[in-house]
Structure formats: structure tokens, C-alpha cells
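Missing here is one protein chain; the remaining ones are kept as they sit in the complex.
As written, the chain order gives the labels A, B, C, D, E, F and G, with residue 1 at the start of each chain.
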Amino acid sequence: MALPFDNLYGIATIICFLFGNLRSRSVDFSSRHTHFLHYPGGTVADAEDVLNEADIKLDGVRQKIGQIAEELKGEDIYQFHRAFTPGIQEYVEAVSFLHYIRHRCLISLEEINARLVFMNTEKADPKGSAEAMPVNAQVLTFQVTSSDYLLGVADLTGELMRMCISSVGNGDIDTPFQLSQFLRQIHDGFSYIGNTGPYEVSKKLHTLRQSLGKVEDACYTLRVRGSEIPKHMLADVFSSRTTLIDPEEGVV
Amino acid sequence: MALPFDNLYGIATIICFLFGNLRSRSVDFSSRHTHFLHYPGGTVADAEDVLNEADIKLDGVRQKIGQIAEELKGEDIYQFHRAFTPGIQEYVEAVSFLHYIRHRCLISLEEINARLVFMNTEKADPKGSAEAMPVNAQVLTFQVTSSDYLLGVADLTGELMRMCISSVGNGDIDTPFQLSQFLRQIHDGFSYIGNTGPYEVSKKLHTLRQSLGKVEDACYTLRVRGSEIPKHMLADVFSSRTTLIDPEEGVV
Amino acid sequence: MSVTEMFSYIQGFLSADQDIREDIRKVVQTLEQTAREILTVLQSVHQPSGFKEIPSKCAKARELFCTVRTQIAELKTKFPMEQYYRFHEHWRFVLQRLAFLAAFVVYLESETLVKREEVAQILGIEVVREKGFHLDVEDYLAGVLIMASELSRLAVNSVTAGDYNRPLRISNFINELDSGFRLLNLKNDPLRKRYDGLKYDVKKIEEVVYDLSIRGLAKEPEAAGEK
Amino acid sequence: MSVTEMFSYIQGFLSADQDIREDIRKVVQTLEQTAREILTVLQSVHQPSGFKEIPSKCAKARELFCTVRTQIAELKTKFPMEQYYRFHEHWRFVLQRLAFLAAFVVYLESETLVKREEVAQILGIEVVREKGFHLDVEDYLAGVLIMASELSRLAVNSVTAGDYNRPLRISNFINELDSGFRLLNLKNDPLRKRYDGLKYDVKKIEEVVYDLSIRGLAKEPEAAGEK
Amino acid sequence: MSVTEMFSYIQGFLSADQDIREDIRKVVQTLEQTAREILTVLQSVHQPSGFKEIPSKCAKARELFCTVRTQIAELKTKFPMEQYYRFHEHWRFVLQRLAFLAAFVVYLESETLVKREEVAQILGIEVVREKGFHLDVEDYLAGVLIMASELSRLAVNSVTAGDYNRPLRISNFINELDSGFRLLNLKNDPLRKRYDGLKYDVKKIEEVVYDLSIRGLAKEPEAAGEK
Amino acid sequence: MSVTEMFSYIQGFLSADQDIREDIRKVVQTLEQTAREILTVLQSVHQPSGFKEIPSKCAKARELFCTVRTQIAELKTKFPMEQYYRFHEHWRFVLQRLAFLAAFVVYLESETLVKREEVAQILGIEVVREKGFHLDVEDYLAGVLIMASELSRLAVNSVTAGDYNRPLRISNFINELDSGFRLLNLKNDPLRKRYDGLKYDVKKIEEVVYDLSIRGLAKEPEAAGEK
Amino acid sequence: MSVTEMFSYIQGFLSADQDIREDIRKVVQTLEQTAREILTVLQSVHQPSGFKEIPSKCAKARELFCTVRTQIAELKTKFPMEQYYRFHEHWRFVLQRLAFLAAFVVYLESETLVKREEVAQILGIEVVREKGFHLDVEDYLAGVLIMASELSRLAVNSVTAGDYNRPLRISNFINELDSGFRLLNLKNDPLRKRYDGLKYDVKKIEEVVYDLSIRGLAKEPEAAGEK
Partner (left out) sequence: MSVTEMFSYIQGFLSADQDIREDIRKVVQTLEQTAREILTVLQSVHQPSGFKEIPSKCAKARELFCTVRTQIAELKTKFPMEQYYRFHEHWRFVLQRLAFLAAFVVYLESETLVKREEVAQILGIEVVREKGFHLDVEDYLAGVLIMASELSRLAVNSVTAGDYNRPLRISNFINELDSGFRLLNLKNDPLRKRYDGLKYDVKKIEEVVYDLSIRGLAKEPEAAGEK
């Protein structure tokens, strides 16, 4: 059986593009009302537009995951797990990032899996094999494993770190503090799980700690330097210093 | 300036094929008169044919080296040395291997360079620019460096080791002893040069010693086991044991 | 649900997984113990005195395979069957050893190559993946290759025991096996490496046959060849 | 006694040993779980909101140390006490983590350095080696050094939370600790390595204090100094 | 107690510990020296001339074991006995070498496998862990496995010395040993690794026996087999 | 020609090569010494007192570049010019340092970016490869990037020396440089890495400008900007 | 002389050598202990309260250097002086630490750079190699570079302690040191590496001075500059 795992490359490509979008346009997601922002090319976009575009991209990813689910129907998915686990982790990272931007909280494994329920669109259908199968038999699900969820969330922390830096660049001084709290919660969660999780999680813990350290240092600097100057001036000050902490490191 | 270094891939491909030929057909080059041998496909070939075919292949390689020489005319060849040195080493290995099979001695650097003299076949010629250049001005040479020569000869020892094994397989018991002497001479030569040569040579010395050790062990086994049985039977005995010493190791 | 709660919840999943693995590990240990016992029984064929006892030793081994079947039956109860590959790593090693032992018993009994179906039957498992706990082709082949190495030892020890015919038969068998493997396009790394070892076994057995031939101790190799 | 009997007898020994280790591992896992829970409780002090809650968090941690004591009590029943060092490796890691957590609780409560006796008491174990399950000096020191690293993080986060005084107090505490460690002649490799990390923590905290001083945010450094 | 006082006090502990280790190291060095001397005595059995001298060499070795016993007696005085495992690493290596030497002497004398009790007696130490300085099962087994490797060398050198019977006896002995080890469920990593080497020794000896058999130099293999 | 003779012959080639390299190394060492001297002269601009002396220091450096030219002239005599790249590695490092020093002198003199042709002229070498000993673009760019890092230090020290205008001018210069580099498609690994360091320098200088702005110490930044 | 005799004789040599090394190691350990004590005394200058106590702390350190001299005097007796370099590795590390401590004391007392002769005198050793136990130039320089790193820390802590003048003086001192080092042609690998660290210290101190300047806390930089 040859599985269409090139789907995965599709997933990776889309998500790569997605992160590119979310990052490079320096969208100020923090404000309750949407801001108008400059596209690199010179056009102007609405933050909500960017998020909606991300939603559409993610729908595309979900479609591909649906195809995988269909292919794996009746198979032991663990036999092929190694082949699609990187793509799924990327998906978790992307979905949880978007969820944080919108709702400022961590998406749960249930919420993720709830969106991975697909209607069975077999090609056999048009051939008229209208067997009297109950409707729910046509429902296909894809279950993200708890370990893929954890690994995706671990990667999310890298995105959050970069978001912190770009927030500083946008003169948004609340987001970094919010982010540091959220990151600490995730960090504490991971240290609660400790070495009982899969081996790969322990490996990512070091990077997670580094990201947290960078965000904590950024907040520290904001507080210390911020004490010297009127609050309202901070925005302008930091806007030219988006590279406060090397944001290139460990992208994706 | 974009050099046509894809020529090199050509060289590598041809030489790979060449070694494949010399090895896989188990040609008995040792005998003064040529033997008839079985091609894998079932046809029968003459050892001299195989050698002539190898000559033709090497002519092809020389042509490509000629193209490189032409491209490098007026350039500092050392600027691009890193790009073509692997191909040239392969060429030295192949040429010296063929030379050993034919003449049972080591080809010299001069002999190698003497065959890398090319007539300048510039495309400008047909355009009628018959400037009164003296004939010798159209001669292009390519100089193999002494270090590339050494490295090629170091690789040759691997081929010699494999030749020893296939000789045993062909019931030829003189060649292994000849080869062990020749290999010892090369080994002694390299240990004479020692660490005064280029760094890469010192790195290859270990492999060279291993090859020599395998050939010496093979001669030892031949002698020890050979003492038990009449000489004329050895050929049959060893013919089924071409894999006396793992010949896969370190091919090319 | 707070972040802390969510991580506690996930932790629950992880614990359940660990418990399953712990259970599997325990049963696999008993399997390994039985495999070692079968091996000890079969090892006696290398002893000079052991050649006459081959039938009784094989019978003894067959009995021990009952225990294996019971243990595998228990192993099956430890995890949901459709997650075979999730936990495969835990029993792959012992399964290959067991495939080797089954192949070795069958060879000693009948000097034939065991089929995958037979191994599966001896171990009380399936051949077809869909049916549950099964024997993958790779694991079957690995078992056969372990046997080849055991046979090269057996050829040497047969001579010691004064049985000059067995090495010739082993030689034919191994050559046939080698031809078979050469038809396979092995990409799988661990299997390919094991297969490279087969060449060494082939060579070793050929040397034994040569030693016998040269001394006129090998009778009727043609007869052995026509088998 | 034949060789077989002898080895069967030896297998009895090995099994007993393996069973002990298995039992130890299980209890150690529960200890690690509790240690992680205490860590989760205490790490909240890094949150801006956490500073006010220090007393309640410490109380929570103290409660969890009851569980630790029960679990260590169970651990003690798993092996003969005179073989403490035979199995030491199994719990050394978690014991050092627990020593760290005890030291951290005590620091948060009273801003003093916990004594080895206190840690032993919190964990329900002995100080004196001869009395049984005890806290080795090396493990106590390792725990204290882990705390130093946590305190350098706390100094940074205190500033973020607007508490400009705490870093000064941490600085004094860490300096005292550093002087203490300099009295030791550490050969023990892992401890020496950890201690080298302390220098980094000292420097990090000094730079925080510097940043506060140069901006006039550090009040009464003299007062802090005269302590 | 101030931090400084506390650390000074701790330094006392560390110093005491380092002194003990220094003392242990010195005695262990003398033990290693004696072990090397015994080895030199026993190595001569590999010489063609050495075979007749086996009894006298064994007697010589037995004498040197007196020295060993004295040295171990001194070693025992260097640390509190209940901390045997705290310092075990210091003498584990030499203890395994000594177990090997004791096993080798006994084998050369009687061609039997030494028992753990015998080794302990030869070294003047206990078998039972509770009684103090003792020989752990793992260390005994490690010693036996080192001997197996020495015996494979001895089989080769016996042939050189023209003794064609000894390899057959060694072969039987090693096979029995191998069966014995197969009864063990080895998890312990270093021991398991050593045991894997035993397979190589078994094979090597089998090949020597094969070389003898095929040349008709091995007399009465049945007799050897029935032993 | 025997194999031995052939290797002796080759050895001759290798010795000749080594001699050349030895000669080159010696001259390169004198170049490095001169480069260090020029650096020492120019380093004084970081001193508060050094700002007034910039012209005289530059003149001093210019003089030392005469020595550089003489030394490079000697270097040229040590190897056949068409083999520049054969020995390039030996002087690449010092050549980049010298390019930096030339660029720094020119910046201090005129606050402009030196051109590759100018650097080549100051060092007495060619721009075009065909003409002989020349300055590769990569080496020129590496030199410019080293200067950028030096300028960020200069910006800091200018403030210390009470010169609040220079940082603004440096900021403009560095920003222009950064824009320039962004036009390049750098694949070359070492250069790309150096360029990544430029971002840090840009940031550092911006912080200085910010500190000045916030305190109203930066006069007429627009004026600096229009330059 | 038989081979055995010869090797016994050689063993005598080896033992003598090992004894010497053992003796040296012991004395070096006492030296390390004293060095740590001196460091602890001097570290207090980083404390806010420590600045007033510098003279008394230096006096205390001077006293401890008496112990150092006694210990080195003992060290000298442990080996033949012409074999200084045979055993150099054993004390090189502590000698560099001691050179650092001597340099630091002298700096704290007089804010000048200690000379090699002075260090030698403080340690009670020779300057001239031929006279015996001496201070190599490399070890002296290593000590000075360790001090540079300590001074960058001192600059930071001076600000914390409210002493805004000291960083300026340290800055001048370090700059002079840096110029000095630039005169050296360092090939020696470990020293070169340490020297590369000096650049970092220089930069760190410059940034402290910058922070003071921009806040108007650095008085009379010109005065400092003209020194």
C-alpha cells in the first residue's frame, strides 16, 4: 500500500507560508480593535484579514489530514506514525498559535481533535453503491496523539517567543508581559510532566527553557529601561529594535 | 565565470562504471594469454577486450579533463582546485590500476601528465580567426599535482586489495604474492613520505595499512592452507570463495 | 480548563501508556526466558553426543513452544490489537529470536526451510496483519538469518562429532537460502546488515566442505546435491 | 552441586536483586511525581501575581512534603538499609531535586539557607550515615546549587514584577553562599561542575543589581550591605 | 551556625571522605600489583614448556593468594564495612581480576568450575553480603567470564604444545559454562556485554576441536562427550 | 624507476611546497605584527583624550601602512603569482585585518566608506585577479564588517568622551552599510556569519542614539541624517 | 641481565616517579586550599560594604601569602629542581591562580599593574628560570588576564556600591593593559585564548563607563583621561 505521504510536504509548505505571514507582517494582534498594517509590498492589510487568511490555509491542511485519515482507514495508524508525525506536530503548533492570538489561551487536545472529524467522501459513492449504511458510519476521525500534541505545543513556545519580540517592536508593551506569564504556565506544565512524557519532549525542554529565558529577559529589560522614560514614548523607542533578541534562532 | 564542473560528474560516472567492469567480470588479467570469461549476462569476453574497453572509457575521461583545462586557461587553477580534485584523484586511481594490470608496475606522475596534453580545439577556430599563432601555442596541458597523484595512488591500493581477492577466486595464486610485494612497496613509499605530505594522505594511510594487512593475511592463508594440498588443486578450491576477505568494505 | 489542568489531563494519557508498556515489558521478559530455555535445549545438538538426541530435543523444544504460545496469548491481552505497531519495538527482538528457534527446530526435524505460515502457527500468531498479532515478513527473515549462522556452527561441530555428511547437506541448504535472499531487494537497514553476515556463514561452511573433500571424507556430494 | 544447579542458584540471587531494583524504581517514580508537583507549586513565584502568594504556596509545598515523607518511608522498606549505597544511584537524582525544593521553600519562607539537618527533617530521613537512609553532604550541596540557579531567575522576574528590593537580598544571599562554597575543596566531579555554574549565577544577579543601581531603583543598598 | 561555620563543618566531612578514598586507593594498588604477579605466574601455562609445570605454577599462585588475603584484610580496615557499596567502585575491577585468577587456578588444578564460596575463601572474604567485605555474584560471574576467554587462548596454545586432548576437555567445560550462563536472566549491562563475548570463545574453541578432528588428532571424542 | 625512487621524487615536490609555505608564514608573521601595531595606534581613539588626536593617529597609521606595503611586496616574491589561491589560506586572515584597518583609517579621516580600490591601493596590491596579488571582494567585505563592530564600540566611547554627535553620524553610516549588505545575496558561509553580527552592532548603536535622544543630548539628528 | 631483571629494574624507576608525583599532588592540594582562602578574602571587595575594607582585606591576603610561601618551599623539596618542567603540569594551574591573586592584591592596594618580579617575590619563587622554581612569563600573563576579568566584575559592583569613580579608573587601567598585550606576539594557544577574553572585559567596562557618562555620574573624565 502506497500512502500519499507527499500530502505531508503539502502540509509543511502551507504551514511554513502561514508562519511566514504571521511573522513577517508584524501584525499587532494584541489590540482589541484591528490595526491597519503595512504589507511588505506596500499594501495595507487588516489584522483580522491576516487571521482569516490563516484560517483558510489551515482548512487546507485539515483537508490533507482528512485524506490521510481516509487512506489509513482500517490500517494500524502506528505503523505509519513516524511518516506523518512531523506534519501533525506542525499543524498542532500552527493551530495552537492562531488560537492563542485569538483567545489568549491554550487550545486543548479535545478542541484540536474535534476539528479533525471528516465526512467520508469516497469515490465509490458516485458509483451508486448506496448501501444502507447509517450516516455516522461515513464519519472519519483523525486522532492527534497526546505526544504529538505535547510536541506541537513545545514548538509553539518558539513562536510565542518570537511574537514577544515583534510585540516589543510594535510598541505593544502589554503582550510581552502576558506572554511571559503564558509561557511560564506552559513551562511549568512541561516540568510537571517531566520525564514521564515521550523522549522527544525531554529533548525539547531545553529549547523551551531558553525561549522562556529570552522572554523573561525581555520583560526585565522593558521594566528596567521603561522606568527611565514616560510610558507613552516606549512604543516609538522599541519600534526600531525588533531584533532585541536574536529572533532568527530556531525558527520553525 | 561558471565552470562546467558537471564534467566531473561525468568523470565520476565513467570511472565508477569502469571499476565495475574491471571488478565484476572477475577478469583474470594475470595470465599472459587472455582467458575467455563470462559476462554476467551470459556472453563471453576476452580479457584484452575488457582492458581495451577500459582504455576507451579513460579516453573519454581525458577528453573531459581537456575541457576543464580549456576552461581554466588563464585562470589560477588553484582557485578551483577543490572542485575538481576528487575527479582527478579518481582518474589517477583508474589509470594507475589499468597500468598495473598491464605492466605490473606503478605509473609515474610524468607518465600520467604526458597523456594530459591536448590540442586546443577552440570554437573560435571555424570563425576563421586564423591568426598566425605558432602551433605549440595551441597545446594545452593539464598538470596533476603531486598531492593528487599521491591520493589517487593511495586509493589504488584499495583496488589492488580487491584484485588480490578476486585473483584467489580465479585460482591464480601467483598474483596475490606479487600484489603483496607491490602493495608493500607502495606502503613503504607512503611511510617514507610520512607526515610531510598533504594532510589527506595521512588520513588515508590507515586504510592503506588495513588493505596491506588483508593482502598479507590472504597470502599467509594461501601459504598455510596451500601446504596441505597439491598446488594444482588450489584453483578449484578457491574459485568458490571469492569473498575470502570482505571485499565490499571501502569500495571506491 | 487552565493550562495546569490541561497538562494534568495529558499526564493521564501518558501514564496509561506507560502502564501498558510496563505490562508488555513484563510478559516479554517471560518470553525471553522461555526463548533462552528453548535455545539451551537446542544448543545440545552441537555436542558430539547430541546428534542422536536431535529428535528428543526437538520434541522438548516443541513442548516449550506451548509455553511460548500461552505467553504470547497473554501478551495480546495487554494492548489494543489495532495498536500493534505502537508497541512493536518491545517484542520485535524476542519475536525474531523465536522465529529463529522455530526455524531451527523445523530444520533439525526435516532439514527444510520453515515457511512463515509455519512459524506463525508454532508461535500461535497470525500471518495477516489485519487479523491481529502477526509475524511480519522482516521478522521472519531475520529469524531465518540467525539460523544460518547457527548452521555454520553446526557444520563445524558435525565434523567434530564424526558426521561428515551433514556439512554437505547444510552447505546445499545454505546455498539455496543464499540464492533465495539474493532475489530480495533489501533496503531495510537492519535486515540488509544481517544478510551481509550470511555471506560469512556460506564461506565458513564451504571451507568445512573443502576440508572434507580434500581428505576424501565427503562421500557422494553429488547425491547431497541432487536432493 | 553441578554447574547447572549452581547457576540456577545464582539466578535466584540475580532475580532477588532485580526485584528489589524494580520495587525501588516504582517508589522512586512516585517520588519524582511528587517532586514535580512541588516544583509546579513553587514555580508560580516567578509569576508577577505569585509574589503575594509566597506564603500560601510554601504552605502547599509543605503539605506535599508530607507525601514525600510517606513515599520515602515506603522506599526504605524496599531494601536492607546497610545496602544504601548499593542502590543509591536509583534515588540520588530525585533526592537532590527534593533537597533543592526543601531549600527553596525555606528560602522563600525566611530568606535563609536551609541546613542539612532541616532538609533531612523535611524529607523524613537521617543526617547521620550510620542511622540508615540519610542525606549525603554531596546531595545536600547539589540541591543548594540548583536553588542558586533558580534564585538568579527569581531576581530577574522580581524586577519584572516591580519588586526592586528582592534582587538586592538575593544578591547578598548568593554572595554568602558563594563564599561558603569557596571554603570547600571539591574534587567530586559532578558537584564541582555544578559549582562552576554558581559563578554564572552570581554574575547574573550582580548585573541585575547594577541595572537597578544605575537607574536609582535600588533603595538603601547600604542598608542591604550592612546586614 | 553561620553559613561560613556550616560550610567549614561540611568541609570536614568532605575531607574525611577524601582521606578514606585515598587510603583505599593505596591498598587497591598493592592488590593490583599482586594480581599482576599471579597472572604472570599463570600465564606461563600458555608456553609449550609450561604444561608440565602447571602444578608447581598453581602452587606458586596459591602462595601469592596469601598476600592477597593480607592485603584485602588491610583494605577492610580502611572504611566502615556498612559503606561497602559506597566505595565499591574502587576495588570492583581488581576484585573481578582476582576472581578470575582464583577460578583459573582451580581450573588448572582440577578442571572444574570454581564455586563462589571457594573464590571467597581463596580471597579471604565473605560470601554473604551481610557479613561484610564479600564477593558479589556479579563480580564472581565477571571473573568466570574472563577465565573463559583465557581458556580459548589455552586451547589454541595446547595444540601448539602438542597436547591434543586438552582442547576437547576445554570445549566440554566451556559448553557447560555456556549452558549455565544461559540460565541467567542478565540485565546488568556490563555483565551482559561480557557474556556476549563468551559466544565468541565457545566458537573459537569449537574451531580448534574441529581442526583436530578433521586431522584425526582428536582421540575418543565420544569418551570426551560422555563425561 | 622503482617505486622507492618514484616516492623520493614526489617527496622532492612536497619539500619544495613546504619550503614555500614556511617562507610565506614568516612574512605573514611580520605582517601580523605590523597589523597589531596599526591597531594599537588606532585603538587610542576610544580613549577620551584620543578624539582630538584622530588626525595624528591616522597619519601614524598611514606611515605604518608603508611597512605593510613593503612586507606584502616581499610576500609576493615568495611564490609564483599564478598560484595565489594555492597559498591564499596563509594570508587571508591578516589581509582581512588589514582591510579593516584601512577602512577604519579612511572612516576616521573622512567618515566615508572606503572603496575596494582604495584598500588595494593602501595595501599596495591589485584589485583585478589577473594582475597578481589582489584583494578579493570577500576579504574586502570581511574587513568592512570588522570595522562596523569597531564603530559600535566607538559610539559608546564617544558618549563617554562627551562627544554626543558622533554616535548619530555613526548610526547613519552603519544604517547605510546595513542597507548595502542587504542587497547582497550572501551564500559564502563565513561572510554570512559575520554579517549576522552586523545586526547586533546596528542595534547597539541605536540604543546609544536612543539614550541620547531621551535625554535631549542628541542635537540636530536631522542634520546628521541629511548628510 | 635477563628480561625479567631488566623490567624489575625499570619498575623501580616508574615507582620512584609515581611517588614523586604523589608527593607533589599532595602539596599542590594544600596550595589550592590556601589560594581558595585568599580568593574568599578578596571576593568581599565586590560587596557594597567591602569597599572600605579593601586595605584590611589586602593585609589579610598578604598574611595568607606567607602560608603560600611556606607551601611552595615544601613543594620545592619534592623533586629535583632541574626537572621543573617534567612536573610543571601539576602546579601550573594553581600557580596561575596565585599569580592572579597577587596581581589582584597589588591592584587593590595601589591600582598599578604588578610586575613579574613582584609576583615572584610575593610567592617566594624565582624570576630567572635557571635559579630553580620560578614564575614563567606565560603563567604571569595568565594570572594578569584572570585579574582583568575580575576587574570587569569589580567595575559593575562599584556602581552598585555607589562608587562612580572606580569604573573610570579601572577602564583606564584595562585599556593600558590591553595596549600592552597588543605588543605581544602570542602563539601559545591557551594564553591567546585567554587574551581573546580580554576584549570582552574591555568592552564590558566601557559600557559601564558609558552608563555613568550618559547619566552624568562620571565626574571629570578628562582628568581620568590625562592620568
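The definition used in the following text is that contacts are C-beta pairs under 8 Å (C-beta built on N, C-alpha and C of every residue); 3 or more make two chains touch, one makes a residue touch a chain.
Since the structure is predicted, the reported quantities are computational estimates derived from the model, not experimental observations.
K.L.:
One chain isn't shown here. Among G:I24, G:I54 or G:L113, which residue touches it?
P.N.:
The missing chain is touched by G:L113.
K.L.:
Sort through G:A120, G:L177 or G:A218 and give me the one touching the missing partner chain.
P.N.:
G:L177
K.L.:
In terms of residues, what is the contact footprint of the unshown chain on chain B?
P.N.:
Residues in contact with the chain left out: 177, 180-181, 184, 187-188, 191-196, 213, 216-217, 219-220, 222-224, 227-228.
K.L.:
Going by the touch rule given at the top, which residues of chain G touch the chain that is not shown?
P.N.:
1, 3-4, 6-8, 10-11, 13-15, 18, 80, 82-86, 88, 113, 115-116, 129-130, 137, 141, 176-177, 179-181, 183-188
K.L.:
Pick out the residues on chain E that sit against the missing chain.
P.N.:
29, 32-33, 36-37, 39-40, 43-44, 46-49, 153, 156-157, 159-162, 208, 211-212, 215, 217
What we mean here is this: only the chains that are shown with their structure count from here on.
K.L.:
Kindly point out which of A-D or A-C repeats the B-F interface, defined as over half of the contact pairs being the same residue numbers.
P.N.:
The pair repeating the interface of B-F is A-C.
K.L.:
Counting only C-alpha atoms to place each centre, which chain is farthest from chain G?
P.N.:
C
K.L.:
Taking each chain's centre as its mean C-alpha position, how far apart are chain E and chain G in Å?
P.N.:
Using C-alpha averages as centres, the distance is 50 Å.
K.L.:
Can you list the residues of chain B that touch 2 or more other chains?
P.N.:
None at all.
K.L.:
I need the residues of chain F touching at least two other chains; which ones are they?
P.N.:
none
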